Every structure is written in structure tokens, then in C-alpha cells.
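Removed from the display is one protein chain of the complex; every other protein chain stays in position.
For reference, chains read A, B and C in written order, and residue numbers begin at 1 within each chain.
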Amino acid sequence: MRGVVDYERVRSVSVDQVATLEPEDCVVQCMPDVSPAKWHLAHTTWFFETFVLEPHVPGYRAPSPAFRTIFNSYYEAVGPRHPRAERGHLSRPTLADVMSYRRQVDAAMARAFESLPAQALSLVELGLHHEQQHQELLVMDVKYNFGASPISVAYKPGQVATCEAARPLQFLPFEGGLVELGHAASSDTFAFDNEGPRHERFVHPFALANRLVTNGEFLAFMLEDGYERPESWLSDGLGWVRQHDIRAPLYWRSDAAGERREFTAHGELKWDPNAPVCHVSGYEAAAFAAWSGARLPTEFEWELAAASCSSTGFAALEDGRLHPGLPAERSYPAEGRAIGCGKELSQMFGEVWQWTRSAYEPYPGFRPAQGAVAEYNGKFMSGQWVLRGGCVATPRGHVRPTYRNFFYPHQRWPFTGIRLAKDVR
Amino acid sequence: MRGVVDYERVRSVSVDQVATLEPEDCVVQCMPDVSPAKWHLAHTTWFFETFVLEPHVPGYRAPSPAFRTIFNSYYEAVGPRHPRAERGHLSRPTLADVMSYRRQVDAAMARAFESLPAQALSLVELGLHHEQQHQELLVMDVKYNFGASPISVAYKPGQVATCEAARPLQFLPFEGGLVELGHAASSDTFAFDNEGPRHERFVHPFALANRLVTNGEFLAFMLEDGYERPESWLSDGLGWVRQHDIRAPLYWRSDAAGERREFTAHGELKWDPNAPVCHVSGYEAAAFAAWSGARLPTEFEWELAAASCSSTGFAALEDGRLHPGLPAERSYPAEGRAIGCGKELSQMFGEVWQWTRSAYEPYPGFRPAQGAVAEYNGKFMSGQWVLRGGCVATPRGHVRPTYRNFFYPHQRWPFTGIRLAKDVR
Amino acid sequence: MRGVVDYERVRSVSVDQVATLEPEDCVVQCMPDVSPAKWHLAHTTWFFETFVLEPHVPGYRAPSPAFRTIFNSYYEAVGPRHPRAERGHLSRPTLADVMSYRRQVDAAMARAFESLPAQALSLVELGLHHEQQHQELLVMDVKYNFGASPISVAYKPGQVATCEAARPLQFLPFEGGLVELGHAASSDTFAFDNEGPRHERFVHPFALANRLVTNGEFLAFMLEDGYERPESWLSDGLGWVRQHDIRAPLYWRSDAAGERREFTAHGELKWDPNAPVCHVSGYEAAAFAAWSGARLPTEFEWELAAASCSSTGFAALEDGRLHPGLPAERSYPAEGRAIGCGKELSQMFGEVWQWTRSAYEPYPGFRPAQGAVAEYNGKFMSGQWVLRGGCVATPRGHVRPTYRNFFYPHQRWPFTGIRLAKDVR
Partner (left out) sequence: MRGVVDYERVRSVSVDQVATLEPEDCVVQCMPDVSPAKWHLAHTTWFFETFVLEPHVPGYRAPSPAFRTIFNSYYEAVGPRHPRAERGHLSRPTLADVMSYRRQVDAAMARAFESLPAQALSLVELGLHHEQQHQELLVMDVKYNFGASPISVAYKPGQVATCEAARPLQFLPFEGGLVELGHAASSDTFAFDNEGPRHERFVHPFALANRLVTNGEFLAFMLEDGYERPESWLSDGLGWVRQHDIRAPLYWRSDAAGERREFTAHGELKWDPNAPVCHVSGYEAAAFAAWSGARLPTEFEWELAAASCSSTGFAALEDGRLHPGLPAERSYPAEGRAIGCGKELSQMFGEVWQWTRSAYEPYPGFRPAQGAVAEYNGKFMSGQWVLRGGCVATPRGHVRPTYRNFFYPHQRWPFTGIRLAKDVR
């Protein structure tokens, strides 16, 4: 993914993502965790300007120097930043200004491409993957902002099919053993630094659920007072539940008649008992698992299971399905089912991010890259949990067995769900 | 101010106020005290819909019922409200939607005018004065939001004249005595309920400064460590200074070369030592006064002085000067000087709101109006201080001796300044 | 009150107040507003050391210099202070250490008395009144700390009589007019600086309730959803109610059987419908008054009524009744009734502090004393409301018509109650 074509393809997706939004929709920030759509569009552009154009293109002059501060996310080495929680305070630059900024940087990139050194080209590739990450964030964030509004707005209006009844829940056994996990440096496919190095790890025998937990199953937990049973909860989780008076997944609602509803990117829909439960925190996922007599998988168990199957079944993922940033929430094609490994393991990829009980830590031998880009992943390795598998909003190229997503266990505005695991004795 | 003409005139000013703003500028809310420009435009419209059209126009149907909640400010009796601090979270309705809402309500009002009963007409009048209050708030709020931006934006670009050197500060004696103050119900001019009833009050002899405190005088206080001298400060004020690390008036700044600057509605300007100090809190005003060996006036002293002069000098206020919402900060015409009472008392009206040391309390015999409108003023009578005189952003009709503005003593985003007073023995 | 005898008498009361307490009881601080008993004992001693011994006794050396910081309350001019909210973090000096400190200072005072200059003697007098104020605070604070404990403890065990049925509530008319209020400097009785100067004030005709509001009457307000009726509440009050989920006066409780109880200095008692309601905030008092179709009196109305009666009826206050710091809550002797003025006005003094709707402001011509002692009262003149009358814990010498107590309107751990007033047309 190094050429002009890739650059233009990825960059145009971001622009497409806001095509149906009003300028006002691109400004607001309803909690500190989300960013305005406008900010995503500008920050991804800032990345190319800061890490490619300024250091590698002689004579390049930033059209708007103030953007260096405003659109820096967390790169301490690059200079001061605008406070994250105040991104929604900025009316300027306007959406039109940001689009103009994008065009200026894209034009400079087009002019520069031929003469960029190899090091810069690999930063371009990183920048495109970075932009794809923000494309997914943009969907999460727009959904959250619309969800916070008393006026019902659909990011992507349209019909959504009802899910078929879920297959019976089964725990599929895996032998484990001394295995190799992580992305190999020798691979010619892109991966983020935190996916490697590939390394040996001893995995104990385990069993993994053949599918995701459904809304209906999670409702049973709620109806049996799951949120009030201290014995199911981690101590921090119980504190979070009580402080914020949590009683259901993030977007579950009731209408005036008391009918259950769920807010989605397609607007408020009828609650579907067969759909995978989504927008639960890691604490809720762990409590549900404990209440079920199971547990969450480790990220190593998950990757081992996924890798053993991916060569066949998961390749069948339909390309048109994972619209970058335009999710068709709740259409779960049979193609997602992994059958190549001889196990009926489905829904591993592209449905919901699956909480693992693994804290986000560096792999053995991990070394962050040098320079400001080094801040990319390594500095978050504290307090977060790893999630695996990708969701409906994940760009297809980011759906792979080694991809390590990470969030704090209280966060649930990403598309997060639950797959159970068990020990095998 | 009861006819269609007044209605259209006042309503059109609000629309004019946002003519130079981008949609994005009308969404943001940089602190809970301010409201988005879009919100002001809609809330003032909601007032007419809620208090005039719905109760008095048979068959009127609100075009957007959700607006009842979103654009209710604090009228508990009318129903639930959107949380004040989250007004900036609403991207919808868009600015265009709000303008459409204004036109719909204005059309319904135009149709209804002839048949409105007297009670409704007096609510129309109240609604127009209410809208004028919001026109001033809109200017304060837009200025604050722009002031919080790292990108310098001017609400009203243009040249601003430098002030002439201030006249020597003098304290003009007033005799006081048993006087009548407040708005008389028998008057045929409009006043808010909190300006009455007119009542007797005993005022002790006092002296009032002939002009406002200047930037230069306030700088002297700062340079003599005024912010660090506990003996000058009220206890609550000192706590506020320390908690927020306050060191200067709100919009005072330094440029890269260390030159003093002041952010205004016209953008960042050269700091002017002769301009009246503006955007100081009540705590700062009281501390400056104590440090000066003086005190703030009571609201009664201020009104007595203003009333004794207003019949002549203040009438000379130039109409074109107080552009509603489009302040020419820092142009202090000689006409503002009150000379009719035999005293060289200037700058009483239309420059800056002048902090008094009077807590905002009801006048003897005050009774709030009945119904939801009763919440208008009475419910704020705790913890706030009275300010008098009007500022450059105050609509001209609101500049009168009896007008009682009120803010918490820590607030300084209104155009607030200082006039000193002293006891006379 | 200037001699050694007064000094010893007042000082010994403080020591008596803690006679029944354990050392542990004297350390804790259950909210920032209260202070540990130990702190009161030391701070009142610090006052004499700092303002009398150090400046006026040559060669005096503080036995423990660190106490200057620890036991300074708010005198900025005297130097740094230990943070108020952390007074309960100090295990040292122990109670025994503080008692030793008291004895050392008392001995030095005894040696110094004869040679003290007049100025110092007036500081001694101020210090004794200051200590008496802290004697009342100590009772309030010990009650609060015990009330916060899951283990029921009585500060003053013993039997408490049930109140007789309250007299019918009547509003007694007063003519008002141009009157003199406040403490006269020419008087030979002690008063705090904020009680003067005596000054003219115009008071409009008003009516004052003949007695305090009872528990039973306040219960009726509660049962009619008084806490949920926005129209009765000041805006700040409603915010306070909602933020803290206030539903009843501070010490009202229910036992396991659902019986109403009230926590008192005598432990938890049966709730008495005839007792004056106590431990309500100013916000609750104002809401109750509004709900009743009445209002709170101004401090001037209260003083005028009290003064007109005090020469006869109130003089009958029984000396033994107002035990300093050892309140007999709920014994309301007939002697408290003011009948000398021809009005059946009772319960004006020594029952509960009566909220007025007057913000705490300086009287006309008020000048704080010079020096550090000047911080005594003047610096609090913002945001607080005036209360009048004294309570069961008030030392008898502080029960007088001109005494101005002041608290923030949300505070209710003092012994605070309600007397209603009305306009007279």
C-alpha cells in the first residue's frame, strides 16, 4: 500500500464518510473520548504534513501553522496540543476550511510522491493505516454524538434485516501448547508495531465459544439482576457500574410504549434478540462471562483459534460488506463463518470487537519505533485491555488475526461485544 | 412596543447578528455559562411559541415538538429541559433548521397578531425584551467562544479608535436621604418585574466616582501585587483567584514580544490604558475598590445618582451608537457625559455594566408574576450581585436607570467594569 | 468583660465542653465545614497567643511555633494556614498536648493581665467573644460528627421533654418606617464590628409570624411534594436539592419500623411534631415560606420586631437555660415569650437561628477594624445570608437583637430554623 493510488483511495473514503453530514454535525464532541468528525479529517491530514511533508519535502510550508497545535493528537514530541476535551470548542477552521486543507496537503503529496525516500514512503503507508483507524473512530464518534441528541438522527438511513436465530452455543476445544503468535517482521504485509515481534508463547488447553453472545443472552443476565450481583464483577467494574448507574448496554432504550429499542447508525431500531450484543464495556463482558460460568479468552487464545482457521473460512469475507465507515450493522453473512479448520467457529471477524481479558502489554522483544511516531502504540500499554476481530466499521484491511485493538475496560462506545471461553482440564 | 412593527424590528436584529457567522460558529459552547448562538436564536423563538402561540392561538401546532425540551432555558413549570452544559452537544437542529423555525413562528405570529388578547400582547412585549436580552448575551457568548479559540477570529472586523486620556478621577458627593427608587407601576414604559415596585428607601450620604476605572489604573493594582494581597479580597474572591489562578482581566493577553493586548469583538487589539477596564469579576472589582481605599456603590446609590442626572445629559446618548449586538468597543463619545445635574458624571450608561456591592434581592413588596413567566427573575435572587448601566452590547431600550442586571460575582464574560464610591461623613 | 475573672470563666467553659468526650472524638472532621473539637480548643488559644501575647508581652515565646500555622483559621495576614479540609488529618498535637498548650497560654495571660495596655485588653475581650462563638461551633460540629457515625452516640445523654402543642400561627403586624437599627458605638456593651454602625433605615410595613415553624408543619410541606415543586425554590436551591438528593431536614431519620426519629445532641429521639423545625438550609427555609404563601423576613424586620419587645419579655430568659455548649434541645420555656410589646411574639431568642432573606452585607458606613483582626467579619460579606436570634447552643451573652450570624444558604448543620413574614399592604 505505497503508491499514489492507495493514497487517493484511502483519502477519498474519509471524505465520503462525511458526505451526508451537515457542517454542524462535524463540530460537536459529546464526551472527551470522541472527537469531532472535522477533527478526524484534519488530524489525519496533519499526520502527512507533519511526518512526511515537513521533514522530507524541501521548501514545504504549512498553509496554516496553527493547525500543528490544534490537530496534534498525542504526539508530545511534536509540540503542544489543544486539550482533547476541548476539541468540540473549535468552530474554526470550518468544515470547508478543513476540506481545503486536505486538498492542499493532497496536492503537495501528489507532487512529492515520486521523490520521497523509502523511509518517507513507509511513513505514508503508516499514515494511511492511521487514517483507516480514524475512519473507524469517525463512525463510532458520529454514532455517539447522534445517540446523545434528543432529536433522532440516522447517520446512514436505510433498511436493516433482522438476524436469524443464533446457533446453539458450543465451546470448541483447542489444544494449545508452545505456539508462535504475533506478526512476523519477515511478512510482506503491513502490521502495526504492537502486533510484533512474532514470538513463542505457551498456551494452555482451552475452549472457545463457537459464536458471539447475543442480545437475548445478555438480557437474561440483566433480568437475573446481573448488574447487582457483586460476585460476578471485578472490583473496578462494580465501582464503575455504581458510579454511573449502568443498567444496560450503551444504546439500549425503551420507547414510550415500553418496547425495547436499540440506537444504531441507521437510527433507532427494534431490539433484535438474535443480534450479537454490542457496546458493552470490558467490565460488563467480564461480569457476563463470570455469571455464565465461563470467562473471557486471553488475546493469545483468541489469536491461536483465529489463525488456525483463517486460511480458509475467513477469506470468504465478502468485500462489499465492510464498508469503511458506513456499517451495515446487523447483517451477519454466512460467509463470516470459519469452517476450514474443522470447527464451526463463526463471527470471528468484522462483527464486533471482542473483549479479551488480556491487559495491553508489549510482546517479548517489543521495541517502539524511533522518533515521534514511536508514540503511536507503546505509550498506551497501561490500564487498557486488548480486543480482537474487528467490527462492522473496521476497514477491511485491518481485519486480521494479529490486529490488537485496545481500550480502557470502561469504554463502550466502540462496537464491542463478547465471546466466551473456558479452561479445559 | 406592542405592534407588528416592533416585533419584526426586534426579531430581525437577531438574524442580523449572525449574518457574518459560519454555521460552525453557531454550534459551539466553550463553557457552561455561554450558549451557542443557534440556541439563542431558537430559544427566543420558543418563548413566543410557548407563551403566546400555544396558549392563545387555537389550533396552533408546534412544527417541532422536540424543541419544547431542547430550547427551554429554565422554565421548570413548562417541562423538562436539555442540560444547560450540553447545549453545545447538539448539532441538530442545524442553523438552517433554526432559521426555518424562526420563519414558521414569525408567520404564525403575524397571522395571530390582530386577534391576540391583551394578556397575550403583554407577553409579546415581554418576549421582545427577552429577545433583546439574548441579543446582548449572544454578543458576550460569541466573543467568549472566539476568545477561547487558538485561531484568532474577529466577530466584527474593523478599526477601533484609541481612547482619549481619562479625566482626573473625582468623587462627586450626593446627599442621599429618604428617596423613591425603582420602576413605578404607573409608568407607561416597559420594565422587568424585578425593577419594581417603586419604593421608599433611606440612602446615606455618599460620593460616586465621576468616571469608570481605566485599564491603566487596574494595571497599577496588578503591578502592586493586587491579586496576591489577601487583605483586599473577600474570602470567596480569594478562593476563586487561587483556584483558577487568576492574574488579570479575562481578555488581557501578551503577544510573542511581550506587548500587552486585549481580545475584543473586533479581534485582538493593542491594549489601551485609557479604556475602561472591562471583563472583571465582581470579586476583582471589590478587591480593586478596597485596594483603592474606596468601595463599590450600592445599587441604590447608583440609581439615585443616575436618576438625578438622566433627564438631561444621558438623553444625549446617540442612537446609532449602541448597535444591538454589534458593539463598537472602545468608542466613548462625549455625549455619554451627564452634565445636566450639575455634576461631571460620565460613562454612566452603555459603556460597561458596573458592579455594585448589592446582593440581588427582591424590592419591598415584590411579587413575581403568576405562571411560568414568573420564573423570569425571581428565582435567581440568591448569590448574585446587581450590575447597573448597560454596556456597548446592550440594546438601547434596555439602558435605563432602573434596569437591574445580575450575575454571580465570579462571572466576567459579560462586559463588566468598575465605578468607585465612598462614604461621606 | 475584661477582667481575669471573665477570662477564666469563659475559658473554662471550653474545657468543660469536652469533658465527656474521648480523645478520638476530638480528632475527627466529617466534612470540611466542621472542625475537630481539638482544633477549636487550640485555635481559640492561638488567638490569645497571636493577637495578645506575641505583640504585647515582651519576651513571650510561643511554646510550639508550628501551632501558628496549624491553628490559624483564616487570618491571611498572619501567615500560612493548614488547609481547612485537612484539619481532621492531624493526630498531633494530641488532645493532651492541646490542653497543655491551653494551660501554658492561660498562665502567660494571667501573668500579663495587669500590665496589658487598653488596646490589648479590648483584644482580650474580642478573644473571649471569639471563644464563645467557637463554643457554639463545637457543639454543632460534635453533633455533626456523631450524627455521621453508624454507631449512635449521644453528646449529652439524658431525658428530653416533649414539646407542648404549638400555638396557632398568627402574623403580627408592624408599622415599620424610618428607624434606627444596629449596635450603637456609644453603647457600653460588647458587639462585633459587623453589628454596627447604628444607622437609619426605612422599613416597609410587614407582619411577622408569632412563632417558629414546627416539625409538623414542615412535614406537611414534604408530604405535599414540597421538595419537588420547582416553583417554590430559588434556582440555586433547586440545584442544591437535586445534586445532593435532599428530601428532609438534616437529622430526620426513620428507624427499622419506619417510625420518624430525629438525631440530637441527646442521641436519637422520637420525632416531635411540635418542636420547631431545625437544621434546615436557607434554601429549604425560603422554599417552605414560598409554598406557605409567605416569605422569610429581612434581617431589618426581624431586628425591629425583636427590639420593640426585648426590653421586657426577652429579659426573662432564664440564665440556666442556655448552657454554653450543652444544649437542652427541645425545652422551650414560657419565659422565652415576648409579651411586653403587646404582641404575642415568642421563640425569638435562643431556640434556633432564624434564616432571613437578607444577604450578608456591610451596614452603611461600616469600616473593618485595622490589622489582622479586621479579617474577622468583613471578608465574608459575599454569598452568605444573615440569621438572627441565637439557638440553644448559643452562649447567653451572644443572644441579643443586633447579633448578625451568617452562613451560606446551603448550610444546615447549625441549629437553623424558620420564622415566616409577610408584606402588609
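A few points about this structure:
Keep this in mind: contacts are C-beta pairs under 8 Å (C-beta built on N, C-alpha and C of every residue); 3 or more make two chains touch, one makes a residue touch a chain.
This is a predicted model, so every value here is computed, not measured.
Interchain touches from the omitted chain, evaluated on the whole complex, reach A, C. Note on the undisplayed chain: of the listed residues A:Leu234, A:Ala248 or A:Ala307, the one touching it is A:Leu234.
Note on the undisplayed chain: of the listed residues A:Arg11, A:Lys156, A:Arg201 or A:Arg388, the one touching it is A:Arg201.
For the options A:Gly3, A:Pro32 or A:Gly365, the residue in contact with the chain missing from this view is A:Gly365. Residue C:Ala148 is the one among C:Val4, C:Ala110, C:Ala148 or C:Ala161 that touches the chain not shown.
On the side of chain C, touch with the chain left out of the figure occurs at residues 22-30, 38, 66, 69-70, 82, 86, 88-95, 145-146, 148-151, 153.
Interface residues of chain A facing the missing partner chain: 74, 76-77, 178, 199-202, 204, 230-231, 233-238, 283, 286, 357-359, 361-362, 364-365, 374-375, 379-383, 409, 423, 425.
Throughout what follows, only the chains that are shown with their structure count from here on.
Looking at chain A and chain B, no chain is in contact with each of them. Separating the centre of chain A from that of chain B, both taken as means of CA atoms, is a distance of 47 Å. Chain A and chain C have Cα centroids separated by 59 Å.
Residue positions of chain C touching 2 or more other chains: none.
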